[in-house]
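A single protein chain has been omitted; all remaining protein chains appear in their positions.
This part shows subunit A:
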Amino acid sequence: MTTTTVARSAPRRRSPASGSLSGTTRRVGLGILGAALAIGVWYLVSVSGIVSGRGIPRPDEVVSAGRILFTEQDLLFDVRVSMTRVCIGVTVGSLLALPIGFLLAWYPTLRAMAEPLVNFFRALPPIALVPLAIVYIGIGEDARISILVYASFFAAVIVLFEGISSIDPLLVRAARVLGANRWEVFARTVVPASIPHLFTAVRVALGVSWATVVAAELVAAQRGLGAAVQDAATFYRIPDMFVGIAMIGFAALFMDLVLKLVQSRLTTWQEKTR
């Protein structure tokens, strides 16, 4: 045998930790610089008084307002309430979307029938359903969660079935010629090939749900970040509003980051197109 003619170098694995350390440090550094600049601009704007009326609070005022909110008014509870709502909504919505997504991708007739409907309901802003939910379900937690499940479901199902239908049919053929039966084709080819799409779906659902929960809390809730901001607005506690809004942003960012981390752990095999 002369198989040695074939190149045999070990695969070069680019470890993000070692290979591009300087790149990462640089990126983090630049990110911090950008944030610092923005805070600087904010500070200048707030002290210059060019914003008429009540003006905007200085960064340090917002920070001390935040400290009080967290220590004395339990803002963390509101953060938890909002995040819990989103988590339940996204989990239930995505779990429902999962089988439906597979069904729609698997059966073209079903898909053709359902696609206009799904598109309609996804295009409909979930917040438009809040009054309807209040009429039918009341103003309790059930109503808010139902809206979130709705929002997550339609956001996720579209990403899922488009992703799953884009799976290379050649992979299915390859599995079949190797002897896979229908179940094995599904469980050992279609499902693993769908995992990246599942993550995308959950991330999209998360984004939509987060937007929806805040909007819903602004109009109908006692606790939660949206309610906290609304509460502060009622009493013109402007720094408190800033704190609430900042927390909405941080919480959303945090949840997306966690998901991204899980995703990169579970789909290391995936080819990066970036």
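In this section, contacts are C-beta pairs under 8 Å (C-beta built on N, C-alpha and C of every residue); 3 or more make two chains touch, one makes a residue touch a chain; residues count from 1.
Methods note: contacts and distances are computed from a predicted model.
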From "Signal recognition particle receptor FtsY", "ABC transporter ATP-binding protein", "L-serine dehydratase" or "FAD-dependent oxidoreductase", the hidden chain's UniProt protein name: "ABC transporter ATP-binding protein"
Selected residue (touches chain absent from view) among A:96, A:110 or A:180: A:180
Hidden partner chain, touching residue among A:45, A:87, A:127 or A:171: A:171
Given A:31, A:138, A:192 or A:249, the one touching the chain that is not displayed: A:192
Where the missing chain touches subunit A, by residue: 1-13, 168, 170-171, 173-181, 184, 188-189, 192-193, 195, 267-272
